[in-house]
Each structure stands twice: as C-alpha cells, then as structure tokens.
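All protein chains of the complex are present and in place, except for one that has been dropped.
What follows is chain A.
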Amino acid sequence: MQANTLSGGFADPATQSAHAFRSLMEAMARPGAIQDIHGAAPPAPLSPAMGAVLLTLCDTETPVYLAGDMDCEAARAWLAFHTGAPFVGPAHCMFAVGKWDALAPLAVYPIGTSEYPDRSATLIVECSELAAGATLTGPGIKDQATLSLPEVEAFQANRTLFPLGLDFIFTCGERLAALPRSTKVS
C-alpha cells in the first residue's frame, strides 16, 4: 500500500462533506454554474474536485466504474480505502469516473427504468478546463447558461431519453459543474 493511499481524505468528514455536497447540489440545481469544491487531495490522476465528489457520494452501496487511465492502482487503492466502493463495469455502475473519451460509449450505462428513472448512472468527467461554451437551457437555468462541453450531440441524445437518462458532473482542479438529463444543449 502506498503512503498516499491513506492520506488525502477529508480531515473532518462531516463538515467537509457537508460543504462539498452544497457545491455539488448547487451545481446540479444550476446547470452550467461553476462551483468551487475543496477538502480532498487524492493521488493523480484524480483531481481534488473528483476526489471530493467521490468522498461525498460514494460508499459500499455505490458501485463505481473507473474508465481508461483512471483505472489505475493509485486511484483504486485510494477509493477503496476512503469509500469502500465496489468496482464494477460500466453496465452496473452508479458512478463512472473518467475522461470523456474513455467513458464512451454512453449507451452501456444504466439510464433508469420508466418507473424508477433515478436508477441511472452519474458520470463524473475529468476535464482539462471548465469555461463558457455550449448554450444550456432548462430547469435550474434562468434564461440561458453556458458551459464548455466535450461535445454537444451526446448530451442532446441523452436529453431525448428524459425522464430517463444519464447525469453528468464535470471536474477540473478544485472546481466542478453539472449537466443533468433535463438540460437542453445547443
């Protein structure tokens, strides 16, 4: 076990996860709005924001899929130690972690059922930047918002599945933004 497996969690889990959740909730409630999120120092290639999201949401009840180069010994050991989350493939995950290209194809993730649309995956996408970009409209957005997205078509296709579909969290450094299935992208 490497030394940095044991470190980098929340020093004060109750209050730090409370603050981290508020950033997450604001992000999910206001698609495109970029929020700060602090408190985690995971090993590379996980960003601090990615680490904080995982510490806040994951535990033994949340199967996690690590995609591409996120599926490495450092990330696995850190997540296992701090959250106890089981690792699974994309078809059975509740959370997927990776860079955009590594997370494809989106069709394999659970999108919920018509009676339980909440039983769907949330994809946490590690990004090289968070900035203005595509135009967003829908619930949570006054008039319109804007966010840099890795592409547009995938999110438009996801929107057509509503109320089923995937929800997205974008992490970069110590910042995050979100795009729920309800958002229209153009």
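Rule of thumb we're sticking to: a contact is a pair of C-beta atoms (placed from the backbone, for glycine too) under 8 Å apart; a residue touches a chain by one contact, two chains touch by 3 or more; residues count from 1.
Definition applied: contacts and distances are computed from a predicted model.
> Under which of the names "Alpha-D-ribose 1-methylphosphonate 5-phosphate C-P lyase", "ABC transporter ATP-binding protein", "NADP-reducing hydrogenase subunit HndB" or "Ferredoxin" is the non-displayed chain listed in UniProt?
UniProt lists the chain left out of the view as "Alpha-D-ribose 1-methylphosphonate 5-phosphate C-P lyase".
> Considering the whole complex, which of A:Ala75, A:Cys93 or A:Ile141 touches the chain not shown?
Of the candidates A:Ala75, A:Cys93 or A:Ile141, A:Ile141 is in touch with the missing chain.
> Among A:Thr5, A:Gln35, A:Thr56 or A:Thr171, which one is in touch with the chain left out?
Only one listed residue reaches the unshown chain, and that is A:Thr56.
> Which residues does chain A use to touch the chain missing from this display?
Where chain A meets the chain not shown: residues 13-15, 17-19, 21-22, 24-26, 28-30, 56-59, 61-62, 114-118, 120, 122, 138-142, 162-163, 167, 180-182.
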